[in-house]
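Every protein chain of the complex appears in place save one, which is left out.
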Amino acid sequence: MKADVLIIGGGIQGCATAYHLARQGASVIVLEKDYVARHASGVNAGGVRLLGRDMAEVALSKASMEMWQTLSDELGHDTGFRRQGLVNIAVDETDLNTLRAREAKMRATGYTHERIIDRGELRERLPHVNPNCVGGVISELDGYAIPYQSTNAFRLAAERHGARIVEGEELLSLRRVGCSWLAQGSSTRFEADTVVNCAGAWADRIALMIGDNVPLSHAAPMLMITARMPHFVKPVVGAVSRQLSFKQFQNGTVLIGGGAKGFADRAAGSTRLDYAKLADAARTTAEFFPIMRRAAINRMWAGFEAYMPDNLPVIGPAVNAPRAFHAFGFSAHGFQMGPVVGQVMADLVLTGRSQFPLGPFRIDRYDRKVL
Amino acid sequence: MFQSLRKPERDRVTITVNGHPIEAIAGQSVWSAMALNGQTITRRAALSGEDRSAYCAMGVCFECLVEIDGLPNQQACLRRVTEGMAVTTQEITETTEATNAGL
Partner (left out) sequence: MQAFDCAIIGAGPAGMSAAITLAKSGACVAVLDQASRAGGQIYRASADSPLPDAHVLGADYTDGATLIAEFERVDITHITQADVWHIGDDGRILFSHFGDTRELHCREMLLCPGAMERPMPIPGWTLPGVMTAGAAQVMLKSDAMVAKGAVFAGSGPLLYLIVAQYLRLGVPVAAMVDTTPRQNYLAAAPLLPRAMRNLPMLKKGLDLLREIRASGVPVYRGATDLQVLGDTRAQGLRFTSASRSHDIAADTVFLHHGVQPNLNMTRAMDLTHRWNADQLCWQVDTDAFGQSSVPHVAVAGDGAGIIGADGARMAGRLAALNILHRLDLLPQEGLDRAAAPDLAALAAMSPFRAFIDRLYRPSDALRLPRDPDTLVCRCEEQTLAQLRTGFEQGARDPNALKMLTRCGMGPCQGRQCGHIVAGLLSDWRNEPPETVGYYRLRSPQRLLTLDELSRFHAIPAPTEATE
């Protein structure tokens, strides 16, 4: 099979890139070893979060957030996105000081989307919160989406524009021959002018095939979801200094995250859960929201996530090969960035440039450092 | 119509089903205590709100979810009655709003 662009990985970054490329007339093939959204893009917590981003990511994340607001209409399929706001709770004065320092930094850079709220407004927004909490910070544009639906929406829109998605096809080898990339899949050969590496927790292996070394690691953040509960919380909820993160979806189920990690065995393709840590998460959640004590947990799981040492993604051109680009290593907060990354990658592939400063995301940013 | 063929037993308890007191045999399943008293609806379907009732009676269909002493998602076919137990049909659908903070 031949195409202008071969994208490795059918997650949200790969499908969004395919969509933006195909929309502009490029012929695109997406190669996916399992099925679209099988891993992090389908099984993540669904948070669409601008609040608390690393300064290097704010511009991209903010642009992406604006795209999310109308994404379902644009793609012609429901992503499940709901703008509910995101509140990070402060439990004491120390937390509030942390928030004030952050706010000063944000204002200095000209960002105003994060706003500190006092105890009264916290109670108003979160009537069921533990009354001991003293305040928090809110970002109004934030919310959640349904991960699989969102990724599949990009996939369907990409296909509508002619992109070809090949599932169940693993990339075995990749080499640059003349002006082409020759890719050998498990059953098919592919040829393209350009490759884009969106392979998530497997992206370091693809990067190696392209010729770039990268210090990527992987882990298995754990999640659990409850049976339906009466609606008690609208915003997505986090905490300034505690491992708390949950959201109640429109269907009534409550997804609890918080960042606790299980065990990721990439060679075996499996994850294990750490139940003691999940019990901690349960305790923390019930402490902040006593109503959650009676919540019935229905599923627990952990997906593979790729992490960079600085928790910032790799976004940009390969350094050791022409016509190759990377977008991976989002360190468990890439889902929200999907829409804008798709556009950035399409711009890079088609024009060689992006309107966003991508310096902090260079793949070779660790080349001269001793890790 | 459900009917009991149980041999006479003295060990009786009183429970409430949706607020109405009923007599039951200690150790009897909550489902049978409900059903023998004409309360065969256990829960509402999550989306349509339609009535649902026990299907498998052995713990694998989760249709008989009721609230027991305020705790939702209890399988009526597996739980056993005890004196004073308060059983209510489970009304949680995807549009239900919370009414108390659980404090």
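The chains carry the letters A and B, assigned in the order they are written, with residues numbered from 1 in each.
We adopt the following convention: a contact is a pair of C-beta atoms (placed from the backbone, for glycine too) under 8 Å apart; a residue touches a chain by one contact, two chains touch by 3 or more.
All values derive from a computational prediction rather than experimental measurement.
S.K.: Which candidate, A:Val166, A:Met300, A:Val319 or A:Leu350, sits in contact with the chain we can't see?
M.R.: A:Met300
S.K.: Kindly state which of the options B:Asn18, B:Ser53 or B:Thr95 is in contact with the chain not pictured.
M.R.: B:Ser53
S.K.: Identify the residue among A:Ala18, A:Leu278, A:Ala321 or A:Ala346 that touches the chain left out of the display.
M.R.: Of all options in A:Ala18, A:Leu278, A:Ala321 or A:Ala346, contact with the hidden chain holds for A:Leu278.
S.K.: May I ask you to list the residues on chain B that touch the chain which is not drawn?
M.R.: 1-7, 9, 25, 27-29, 31-32, 35-36, 40-41, 45-48, 50-63, 65, 71, 73, 77-78, 80
S.K.: For the chain that got dropped from the picture, name the residues of chain A it touches.
M.R.: Within chain A, the residues touching the omitted chain are 35-38, 42-43, 77, 147-149, 152, 155-156, 159, 165, 167, 226-227, 251, 270, 272-273, 275-276, 278-279, 282-283, 285-286, 292-301.
Following the convention adopted for this analysis, only the chains that are shown with their structure count from here on.
S.K.: So how far apart, in whole Å, are chain A and chain B when each is placed at the average of its C-alpha atoms?
M.R.: 42
S.K.: Which bits of chain A are touching chain B when the two form their complex?
M.R.: Result: residues 127-128, 227-232, 250-252, 289-294, 296 of chain A touch chain B.
S.K.: With touch defined as at the start, can you tell me which chain B residues reach chain A in the complex?
M.R.: The contact residues of chain B facing chain A are 46, 70-73, 92-103.
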